[in-house]
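In this view, the complex is presented without one of its protein chains, the others remaining in place.
A, B, C, D, E and F are the chain letters, set down in written order, and residue numbers restart from 1 in every chain.
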Amino acid sequence: MLKPLGDRVVIELVESEEKTSSGIVLPDSAKEKPQEGRVVAVGTGRVTDSGEKVALEVSVEDRIIFSKYAGTEVKYQGAEYLILRESDILAVLG
Amino acid sequence: MLKPLGDRVVIELVESEEKTSSGIVLPDSAKEKPQEGRVVAVGTGRVTDSGEKVALEVSVEDRIIFSKYAGTEVKYQGAEYLILRESDILAVLG
Amino acid sequence: MLKPLGDRVVIELVESEEKTSSGIVLPDSAKEKPQEGRVVAVGTGRVTDSGEKVALEVSVEDRIIFSKYAGTEVKYQGAEYLILRESDILAVLG
Amino acid sequence: MLKPLGDRVVIELVESEEKTSSGIVLPDSAKEKPQEGRVVAVGTGRVTDSGEKVALEVSVEDRIIFSKYAGTEVKYQGAEYLILRESDILAVLG
Amino acid sequence: MLKPLGDRVVIELVESEEKTSSGIVLPDSAKEKPQEGRVVAVGTGRVTDSGEKVALEVSVEDRIIFSKYAGTEVKYQGAEYLILRESDILAVLG
Amino acid sequence: MLKPLGDRVVIELVESEEKTSSGIVLPDSAKEKPQEGRVVAVGTGRVTDSGEKVALEVSVEDRIIFSKYAGTEVKYQGAEYLILRESDILAVLG
Partner (left out) sequence: MLKPLGDRVVIELVESEEKTSSGIVLPDSAKEKPQEGRVVAVGTGRVTDSGEKVALEVSVEDRIIFSKYAGTEVKYQGAEYLILRESDILAVLG
């Protein structure tokens, strides 16, 4: 298992096709394009300057969209993951 | 549904034409130009360094103007949205 | 009406001529030059890291001078405005 | 009257000549050179991240020296002023 | 013994091969690639702006993955180590 | 008298020669070289984000070494001074 640290999450990529059930389709544009993923593991949260731990907003199994160039790719036990900071996550699909 | 994280909001673009009812018209100038949108969903707010959550000032259905180059475009279930941070919103039209 | 967010203000430009009653005249110099405006609307204030809201120092109808290249131009219901952060305001004329 | 905002002050320039009573003379050097001024108005102070207002250390009539390239020039009712942040003031002459 | 300061950790590199038991294999991609290591020593934690010490999340013997270009190499008593900040650690393998 | 603001100090330069009693001699090296001075006046201290004033560690008459390129030169009543921030002071000689 991959246990991310701090405010990081481990996600699996969800290929965004025009026919996926969640229906994310990226428009043609020069703007930054997000990608879709599913949360596999979440960290315990960041610690603020006043010493408080802030739990993450996302949970395991959440479908999310995130900034395209964010994160670090990891291949672990044959599967591919991406490790992101929660701040790279734009929205939860629900 | 798109549920934005933290201090983010999901908006629909409102095309700014000289004849729209809200009446936003952009002047001819070299300055940064804002755009108009309608809020579709709001995050639960950012967490300050002292661990307090700060609710957003904008609400669903608010008409807003925002910095032109801000945000990330998303197409979701056939419609196009923009995900912004609240700090990219300049003013509410009301 | 334009309701600015956070520590922003909406102003109308006041043309600085050598004969205006307020008497702002810009000297010939290579330094940054300020401009004059009148406050039309003020935000509810910024929220500090400790979660406190700080009200603005300026009020509607204040005559102000501000950094020349600051702000975003907006044309709304036929009139032109500028949306600034309070930190771009140098002084109130009074 | 010019009422500066936050931690700003309004000053009048004092020409530094070798014969002024205060006796500031700038040495020949490649280092940044300060200038002399007299405080004409002070702001109410900056607000810290914990929401406290910090009064300025300088007072009206103080003779000060400040960083040469700091501030914004303003001509108001026929006189020339400079608006600085208190952090641009190096020392009070007294 | 190497006792790292603050939020630093000392790790031994684990060579990532396709046949290691932990099974980390790096995918072919232009993205930043992580590396695998084992924690040998941990610091006592960073001190926040409010003066609280925040203990590290990782412990000695943890298998971790970290940002490839992070850290400082040290050879000590014949063995090679890497000293990282905890923020360079992406996840614990467990 | 020069009264420095905040966390600033006014110093007189002490020429570093190989025969001074304090014995500071700069080695031949490409690294940043410090200079020696004597404290002539100290500010009342900086105000932290939580609104507390932090008194300076150095006192009038302290012999100090400081970063070579730091500070602003001032000639006042015929003498030359340097105004530094306390953070530019490396150590007190004592």
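Definition applied: contacts are C-beta pairs under 8 Å (C-beta built on N, C-alpha and C of every residue); 3 or more make two chains touch, one makes a residue touch a chain.
In this text, all values refer to a predicted model and were calculated from it rather than measured experimentally.
Trainee: At which residues does subunit E meet the chain that is not included here?
Mentor: On the side of subunit E, residues 1-6, 8, 10, 41, 44, 47-51, 71-78, 80, 83 touch the unshown chain.
Trainee: Residue by residue, what part of subunit F touches the chain that was omitted?
Mentor: Touching the missing chain: residues 22-27, 29, 31-34, 48-50, 52, 54, 57-58, 65, 67, 86-87, 89-94.
Going forward, only the chains that are shown with their structure count from here on.
Trainee: Can you give the whole-Å distance between the Cα centres of subunit A and subunit D?
Mentor: 50
Trainee: Express in whole angstrom the distance between the two chain centres, defined as the mean CA positions of subunit D and subunit F.
Mentor: Between these chains, centre-to-centre, one finds 22 Å.
Trainee: Which residue numbers or ranges of subunit D touch two or more of the other chains?
Mentor: Only 48-50 qualify.
Trainee: Drawing the touching chains as a network, do you get a line, a ring, a star, a complete graph or other?
Mentor: Here the contact pattern is a line, an open path with two ends.
Trainee: According to the definition of touch, which chains form touching pairs?
Mentor: Contacting pairs: A-B, A-E, B-C, C-D, D-F.
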